[in-house]
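One chain of protein is taken out of this complex; the other chains stay put.
Each chain carries a letter (A, B, C, D and E) given by its place in the written order, and its residues are counted from 1.
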């Protein structure tokens, strides 16, 4: 048997935990990756309520589902971001508070530590051990994303400040993760401190190669940019802490919108790129499976399903089948050995 | 004879006006497009000093150079931007003032009106009329550039506010341009209110199709994004008020940096794209000349030379020759007419 | 559930109506598109014989099949064509008559009106209403196809005469269709008045945008020509009255035959293009489904199966499955909505 | 020295013979290929007037020009064509006569024989022998061009009749060419009996490999069709009697018009393909020169200049230089020979 | 029903004959192609032991398997090769003997004749006749493979000697095959006398078109070289005596290794090409099936499964399904026939 195929519940937060568990099973998944929003996984309750973790596992087990990771992208985003009105909609009220930027950032940092604690509690309550290390997936935000296009002229001093800010805010968080024996997996993504391989390497250096800082590999954010998303796997080998399976297409549209998005909404027919249901986009999953096998990744393949053009239940179902058809176990035998007499 | 080929002096502001005029001639140019920085064209002096415009023309004529446009990108940038420390380096001290953002924006707006006045005075002082309308090239800045990647989730309401801000700040400026019979030509470019065809169309709508709002067409900012830069010409036909010839390559690098630039410096070998001397990049100038002929553009082809990899004098020389080899006059005859007996 | 998948019976006219109905069901189809040749749908009998329509429906229902459209390409072809000996083989004897061209064209026009009448009668006799408007698919012929390559030199005056001829002959037919509340769907195709998007636009203009004149969209006739067959859907949105699913490959052969076909027979290995069973060609059906969803097309996807290289029963079976795997329902939810907390 | 570069005068028939000779020289050509229309080469006068040929050569010599071939495409076209109103504009009045189709065809055939006679007389009057055989370039017309798209269904019997018609009409003409020791070089071209490699092979077979039937090779009519225009040279090696250098681009336009031309005029921006000045299109002349060297072609490279987008004098000048830069002499030495010690 | 799909047992020689038969059935195969190594098919025993052939068939029949061919690549390789230490590992001890090169080559030649005899005996013992001719697949070796890159300078004289050596050694073997009514099918492959189409043609000529010399067509050895592997089928039509289905990818790696392999091991991530499980590589099997149908090949499609990256049982199972999904029967009907009324 190859790897477990899980469904990330972040795009299903309008459904209750019980409902999405039943649906995930019926779509064909082996497990779920739980979002810390909607009612799927409540960090505070898990810390406060002794029975919470166990009850989550009961529902999961009732549906025959595994779980390897929890994800708190929305709170993580606020840790380094220049906060604006858009953050209010994605943050828990106690993190947003009065919305004063520095306060928001500090409360977000604290909540990420809480997330690690809750994760540890949850994983410890699992009915069976998987051998896969506990992991919190998430975002980091960035204080320098607005300057990606270097005009007004932007020098390395300016950008260094952004990476220093990141290191200053996240090193204490990572230290707490370490105490809890939990990995943090950054989903490399536009608007984060790392959004391609080069910035990911720089982020690793900024936190001095902290052993708890790794990646939730997701090719969909890299491919349309022109980043070699397979080389990313080979570059970071042992820091691939979790994997998202998500597809994207690019080179589409009518030529009036480019990679920067033209301030138009997803699924607008003019767009150059869009997220697509797995198998409908341009990501080469064959190459990804080969590379994951080469670096020895043995964790789940977690479907983050997002396609503004398709009925989501239709899509999530075909996506589970798609990933299972693509994944395969590596060979244990060298090719010539069996050819010899 | 085909179109005049001019050199934009913005990248040569370390040289004096006299020096760059001599050099432009020796490189093979027919004229220059004057930058409003360095000492090439001083807006305030032109307004104050009666003889300024005439003296500029004397130097130009002594070098056998034409001039069709002046350019004030740096000040225009500040009109809509969220001002930060990087703007200080590119603004005249009287526009920067104390650096308080709204004050900077207002002073920048006023300076753009002054630029139009100076342009009018300068063009009126020309020894010969060219028939080409007076034009100020420039940037607009944007209050929403930081949100191009729509996360935290960004809706059209958020973006609309940016276009309204642009309309509110620029309509009065354009009205003054109209009184002066001067066109404003926005160089569609990342960090501006318009950076592709779709946002350019939205900008035109925001200022209600103001007749003084057009474009300084420059393919180098569009091609690497994936925008159809030839279709841009056909879409805006009679709003192409000026043309930059500038080349760019893309699809380069080692796969670790994508279109968003990875916070690395120009000419870093890892980069996906870079500006290149004309003929060294991927822009198809053949198609551009065909489209400019189709829409009837008769103004100058102005070389904005920028290539961090090449000696600039070598490059500017080959660029002048390159543009002349690419440009051609349209046919006056239909193909079959001369075939008939 | 997505759209109904039907089989066009035109390529199975050697089989009886009953046989093709049984086979269509066994191949996996939801319905059929009936050809007005062979014994599948007899226009004259339907008009004369009161019970004919009802009996057709009984056979269809017995086989669990739906029907949305009837098709009379062969007679439609003769309405505008320069008639030659090849038409005799495809026309009913009463339309061919003595073969005198103008007489043939007039009788063909009359028969197309009869087809609309029969279609109305047939659709009215349906056991259940589908909500999909009654439609007759077909060809128009063209008096100017022979001049596509403009030599001897051909001017727009010459071609205009062809479009005027089309309008003169078809407007009265379309008026009758309107009275009967039946749409005419031209399959845009070489040898017809419209064979690409530009000529289709000109044909629409020729009949002054007649509301009964629309298209039986079929990508296989457009792709190998180099026509953007997806843009066709977006251009004509609400005039897409019916859809054929048919595949084609191009860029094949040994280089000795080009798009014009070299006077060689289909499936000759030297050919540049050939019709292929669905999924064996170069048509991008993913893009087509996306565009059909975008324009709101809700009718059947009708397989016109044609592949000179493959056993047709094998092919028709895999084609039904192929179309079902490609079709999907659009999303009812915006992508970010469910991501918000 | 490599091959002579000549200018075909067919597109310059609005200019007098003397004028085009002066211009051809000033554009940089070594010679001309004379069209039998305008006043460039008058077949009847050459036959009637003893001094005509000699006087032509005097003008040529005064301008330092060579001449290797005369061309009568317009009359040749009428030999097999289904005659319609468009032929009247391109035929001499004595060939058109009353326009009755069969009469036109017969008079055209006779005129082609006269053309061979005039060619022989002209070549014999040359001040110097070139060693290159006398050649008349031209078209053949076709009675089956209208049926290239095989609908109504068209079988090989139908097409065979077209080739038989061609053989019946042209064999007597070719026999006369043979008596006169003149080659006929068909320009393979849409609307002719041969328009790709396969139909050219069939045409050769139809005239039983007549030694006077060969080709005026012109890649511009083959490339956009998808025909391997380099393989054409290798296929017919010793039947390449003359060569046209003409460029074409394809894959252009806005996707609404395909290879069949959409009944739109040349240079319409929607078009998929158009003739272009040499070096502005997609023909790979490098490969052509290599293949012409391989088959030992030693005649002229004759520029047929046609670009509806460009001033023709600008274009003809750059075309002469372009061809000279592309042509090169083959090696006389094997590569390794000089490497050995 | 289309063709039988068999599994070549050469890569499973570590398993016993009984085991691989059971597995082949469970993977979904219709039959096996037996390797003459491991214990799958023992040439000597078959010749010595009367009941051997019959017992093999019993095991095959018990597992519902067919068999069309036996394969002796390893011994064939030694017939023409420059023998070195690597051959020892792949040759039966009685062929290797003392390892003196010429002796090895002669014993290998004799063993190939024995293989034909054993094949005849085995096929004659089959419980049912298949109509497919008896065939031994194999290699030939080559005395000139080391000189493929022609340095030190290598002329045709040098290479001719290699083909003469091949003819001298193999003609007697082929004559014995002829007496036994068995075909020899060379798998065209690097290190053999034929490794592309040109060398295969030369090999056929070397043995004067011997009717027993044909090919075991395998696209995986041709595609990554840049050989047109579909044209190979059309070139040799009736000499395609057997077919291997095997996939390969190319254009991979990190650019540090090219087609020559860089002395690195299979599946090294730096490699340009590698064998892959069917459907994971770049071979276009659609085109292959079309061509095999065109030349009338009716034998088995035999999967040679080799992918150093994948669990072989997973791979062999998906490969059987893959081939069955790709194969199809040709049409018995011409496309237009059924369209006529």
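General remarks:
Keep this in mind: contacts are C-beta pairs under 8 Å (C-beta built on N, C-alpha and C of every residue); 3 or more make two chains touch, one makes a residue touch a chain.
All values reported here derive from a predicted model rather than from experimental measurement.
Touching the missing chain, out of E:134, E:222, E:240 or E:278, is residue E:222. Set against the missing chain, the residues E:54, E:110, E:231 or E:324 yield one that touches it, E:231. Where chain E meets the missing chain, the touching residues are 77, 82, 85-87, 89-90, 144-156, 158-159, 162, 189-191, 195-199, 201-202, 222, 225-228, 231, 235, 250-251, 254-266, 270, 272. Where chain D meets the omitted chain, the residues involved are 231, 234, 286, 290-291, 293-294, 328-341. Where chain B meets the omitted chain, the residues involved are 10-14, 37-38, 74, 89-92, 254, 265-267, 269, 275, 280, 306-312, 314-315.
One rule holds in what follows: only the chains that are shown with their structure count from here on.
Hopping across touching chains, the smallest step count from chain C to chain E is 1.
Of all residue numbers seen at the chain A-chain B contact, over half occur in both copies; the interface is built from largely matching residues.
Comparing the CA-atom centres of all chains against that of chain D, the greatest distance is found for A.
Among the remaining chains, B is positioned farthest from chain C, on the basis of C-alpha centroids. Each chain gets a centre from the mean of its Cα atoms; for chain A and chain C, those two points are 47 Å apart.
Between the Cα centres of chain C and chain D there is a gap of 40 Å.
Chain A has residues 89-90, 231, 254, 266 in contact with two or more other chains.
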